[in-house]
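With one protein chain removed, the remaining protein chains of the complex are shown where they sit.
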């Protein structure tokens, strides 16, 4: 017996407290906070308007300016301040990387778990549908949507969620099939646990590491995917910046103006990394077999 | 007036040319791409041709021609002894067959429309054109339904190339993969999606050309990489020119800059304003837009690879109105015009633009310029096909033409009018994206094109000049700039620069270039 | 095959000790600081000697052996002091690479949990062959031959086929024997056997013990035998260490310990040992039938050939009929792999079966979800392998409260209180509620499983080898608990065990299974007092007697083919017919 009051302390709080004890997790949370604040407060912090093509932002030959005292991140090919665009771009990229990606992750996980657990015809149907979605040319769908709807951030978020769950579903499916054969699941069934409970209380926690991997890596890929879709006309249209767009527009210039590629690239990596730090720590905190490790 | 190659020109050798996009077809009736345009020119010949590196017409397979005084009958006398690559001699029948083939709807030639002035065009079918008659083994008489001053240019188009019937019949739909012509080169090898090899046609009817033994085309090559390979000595001519991303670097390095060739181009980049849509149906608004665009800034953005445009025609095009100032950049004036039109508070509209660099950037520059006079432009940056569709359907208020650009098919002012500014193209699906249709100007244009008499050239050009200034008064377009071509060639390449920026044999005239060693 | 040896206590071991454990301390890092698990443990082991470590479940026996092997679970558990010397080499400070070359070769270990200790994706053969080849430069074929020999030595049926099978296709006892075969094949100097026979029925246990003894005799292997079975201790050990709470409470030569136990704990321990014939006489139970099985058949298809057609069937359960009444303890005994667990799984609906199973008058087939859920409330099962049956990511408190949560019994606080109480009743402290299964010892996990099964106070509890890993004192406590619950709530038990002594002590009725069929069934008195079937008799005789002085009649070891439940499609085992020899005592006719 410990001090006797441990009972019902409510583990979520405990988990959070434990999370806060980890340096890396705190670093991650701080980074996320910085990005979110940057995005929200962009109009206040940014030195310029995001679409302002500054006269002195280009050389006479029309070349962008490297980072210096005035333009701390340099300027882009239209003479706009990159720092400003990165700040504003964070808004778009956060929505894509966090919301759209999160939604895709959610759909994928649910489909994967359900299909992997039930197998039988339910699983078959779900997985064949997943195969279908995977085999289906997503870009084409994007182009069509672009033509049908007014391009907007929400359309692109929807498309990404619609397209990106597939891979997660596949991986989760395979892992679930394996988990479902484990004895403790059988034990759980004999206790009378309903399917939902088994799926979400007993199988899901074991998938957390995988989900974290896909979730955090998904941030990078969806942010870049957004750029491709916007390029095809589905997403945000110029001059609205997003981190993916900035890279995409400028990638051929990476030798002539490396800052235009590497700075937004670093921003994406940083965001993904931040989530990963938190995710990893969370996973360790939630994973009992890792107790005692710092 | 014909071309004399440099005395240093030597025969022999092989060069490598790269392109990004695959070569779709080498069928002269169908090929209409950047990369196959000049290839087809080297494999085939038409009755007419251009002096290399210039826009001057010269006879091709026709040794000479006669035009009837009313300008309706053209009689071509063909060269004797011209052989197809399959060894057969070319005859007048082949000319008739070829013109019949290209205008037959079953061929689905994108160039069929150019032959609209030939009598019987509207009834064209498998039996050929009634206006083309064989009057001797080597004479062809072509009768027009209306005088057409551009007809000789049309006869110099790839679409008018002479092809042997038996080869077409044999290859069937695959003629584009197994081309047989009379040109300076013949196709030796084609590995789909990878490379094509052209070998010198030893029997070529023009003495002394081509100089090269073979030309190797490598397709699927990223322009940036092509440049790297050029520096490495693996590539002689990067067919897609210098990519924008590399431009500064190349020009800033004297060693590389020495290999750069600059030339004019029959190109205009413009914004269409849909005159059928409010508020662009208001001339003042269109003028205001014209005045609001800071063309110098846009040229700066594309690294000065263009000159600001004042009118639809590019400066190197005959008929260009020298000294015409167009609409000067004048923000205040533009605002005032808008205010006059009752739109002092501006308005919101959309501009379609093709999604490849640098077009979205140019669009954003335009967007900013228009924002300065209160017009809020939303950019729709889409794939080429979607933009063309929106333009044709007339649903796009504004379109930036870049990327789908108008490079002239032939160096004649009429080429900039018909489909893109005339009433003919203003219908649903037509390429006249501003849907501009002015009957009076159309009549004037028809008149100009009827002036087939070579003696009236000056007069005709004046007429065209009037047509285009007339267009500018109505301001359905904002001509933004005329692009210049910057390309490169390797050390070993010989022949004057004009051959590498040939205004007609775009991008390179393979028949006349040569290698030094 | 050699003839069974006499007790080997007399084998002299004159040379220096092979293994010395000196003041060993092991601790686990917790949020509240370092918590000791083993304290100042010292002992030494000579060549050919058998040292038994007995003691309370959770007293640190497994941890000690892992510490010797250098395999303490990272990162939390660490050696914090003391030394382990193997032939003069200090092991705790040895670099991993040197340690590795010793493991398996000079010092081998048989782990407590057989289910999770074998790699699920490698065949048994691959795992055996690999162990042999890791230490000896022998060819694949030779290693395979040796592996086969080792499997034969532990008397697995159809050893050739077993080589190609995966662990999940074997019964618990079979897996345990594979583990033993693996250690035996390596012929180490020191063998640590952590509850090696726990999962084995008595006849096999007997053979395995004999085998260990042969090994010891032939190779001079020193054995550390961790067991809670005082019978095994009495038969096997030269010396005994009794542990409690991570420390040694007593050590003595086996005979001395049994004759003159010094510490109070040891005395309690010995007193708690169940002895054959000691069971109290119980009144016959005449309650309603809680569960009845009629002609139940379970077969597992085995696929072979290119197209994966079913070529053979495992006839795990063949035409089994039995009834369990309210308030009664029905024991199912039989050798490993005879189908006991399969019957249990069939009753809870985990394996498809033919025949009719009724629980509380309800047939299993055709139940809807709600009906199934209601049924689950009536029947609870305690799985054979506790580690595998507990969700490793839930705290023990949540695990025990799980059935209450599922069936919506009580509020969260009530559930937690109930969990704490159940923990206490199975002899675990409430501080364990917030720990996770892997932080417990084997026996503790078994108790967690039992607590979980008790939570709902079901009508029938199926206990599959549920007290096998418990030390006798705890076992006694748990059995006492079960009995109390039975008295209080009329719970019926289907008690699956190979421990004949326990069965004899607690059961009302007994069924003896052999190769998927019941060969003898009747009341405890009938079966134990008057065993009719030869197999039953053999089982009873094989029970180790917790008395070092006891001299076993020199029986003959089983020889020849071990019978197998696998038959080609279309064939099957001969069906036995049971005849009543009086008073409901059914016995299979032999012949």
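Each chain carries a letter (A, B and C) given by its place in the written order, and its residues are counted from 1.
The rule we apply is simple: a contact is a pair of C-beta atoms (placed from the backbone, for glycine too) under 8 Å apart; a residue touches a chain by one contact, two chains touch by 3 or more.
Operating definition for what follows: contacts and distances are computed from a predicted model.
Participant: Out of "Glutathione ABC transporter permease GsiC", "Benzoate transport, inner-membrane translocator", "Probable glycine dehydrogenase (decarboxylating) subunit 2" or "NADH-quinone oxidoreductase", what name does the UniProt record list for the absent chain?
Facilitator: Options "Glutathione ABC transporter permease GsiC", "Benzoate transport, inner-membrane translocator", "Probable glycine dehydrogenase (decarboxylating) subunit 2" or "NADH-quinone oxidoreductase" considered; the missing chain's recorded name is "Glutathione ABC transporter permease GsiC".
Participant: According to the contact rule at the top, which chains on display are touched by the left-out chain?
Facilitator: Visible chains that the missing one touches: A, B, C.
Participant: If the hidden chain were put back, which of A:212, A:236, A:257 or A:282 would touch it?
Facilitator: From the options A:212, A:236, A:257 or A:282, the contact with the absent chain belongs to A:212.
Participant: Based on the whole complex, identify which of A:16, A:136, A:154 or A:200 touches the chain you can't see.
Facilitator: A:136
Participant: Based on the whole complex, identify which of B:28, B:46, B:60 or B:111 touches the chain you can't see.
Facilitator: Spelled out, the listed residue whose C-beta touches the missing chain is B:111.
Participant: Please pick, from B:11, B:80 or B:192, the residue that touches the omitted chain in the full complex.
Facilitator: Touching the chain that is not displayed is residue B:192.
Participant: Go through subunit B and note every residue touching the omitted chain.
Facilitator: Contacting residues on subunit B, toward the hidden partner: 18, 20-22, 24-25, 27, 30, 32, 105-106, 108-114, 116, 173-174, 176-177, 191-194, 218-222, 224-225, 228-229, 231-232, 234, 383-386, 388-390, 392-393, 418-420, 424-425, 427-431.
Participant: If the missing chain were put back, which residues of subunit C would it touch?
Facilitator: 69, 71, 73-74, 96, 100-105, 108-109, 111, 113, 116-122, 130-131, 134-135, 166, 168, 179, 182, 186, 303, 307-309, 387
Participant: Can you list, in ascending order, the subunit A residues touching the missing chain?
Facilitator: So the residues of subunit A touching the missing chain come out as 119-120, 124, 128, 131-132, 134-141, 143-144, 147-148, 166-167, 170-171, 173-175, 177-178, 181, 209-210, 212-213, 216-217, 220-221, 223-224, 247-248, 251-252, 254-255, 261, 265, 268-269, 272-273, 276, 283, 289, 293.
FYI, only the chains that are shown with their structure count from here on.
Participant: Starting from the mean Cα coordinates of subunit B and subunit C, work out the distance between those two points in Å.
Facilitator: A distance of 87 Å separates the two centres.
Participant: Once you find the CA centre of subunit A and the CA centre of subunit B, what distance in Å lies between them?
Facilitator: Computed from C-alpha means, the inter-chain centre distance equals 46 Å.
Participant: Would you give the residues of subunit C that are in contact with at least 2 other chains, written as numbers and ranges?
Facilitator: none
Participant: Identify all positions of subunit A at which a residue touches two or more other chains, and write them in rising order.
Facilitator: none
Participant: Touching subunit C in the complex: which residues of subunit A?
Facilitator: 1-2, 6-8, 11, 181-184, 186-194, 197, 202, 205-206, 286-293
Participant: Quick one: in the complex, what on subunit A touches subunit B?
Facilitator: Result: residues 51-53, 58, 60-63, 77-78, 143, 146-147, 151, 230-233, 237-239, 249, 252-253, 255-256 of subunit A touch subunit B.
Participant: State the interface residues of subunit B toward subunit A in the complex, per the touch definition above.
Facilitator: My answer: residues 224, 243-246, 248-249, 251, 297, 300-304, 355, 357-358, 360-361, 363-365, 367-368, 378-383, 386.
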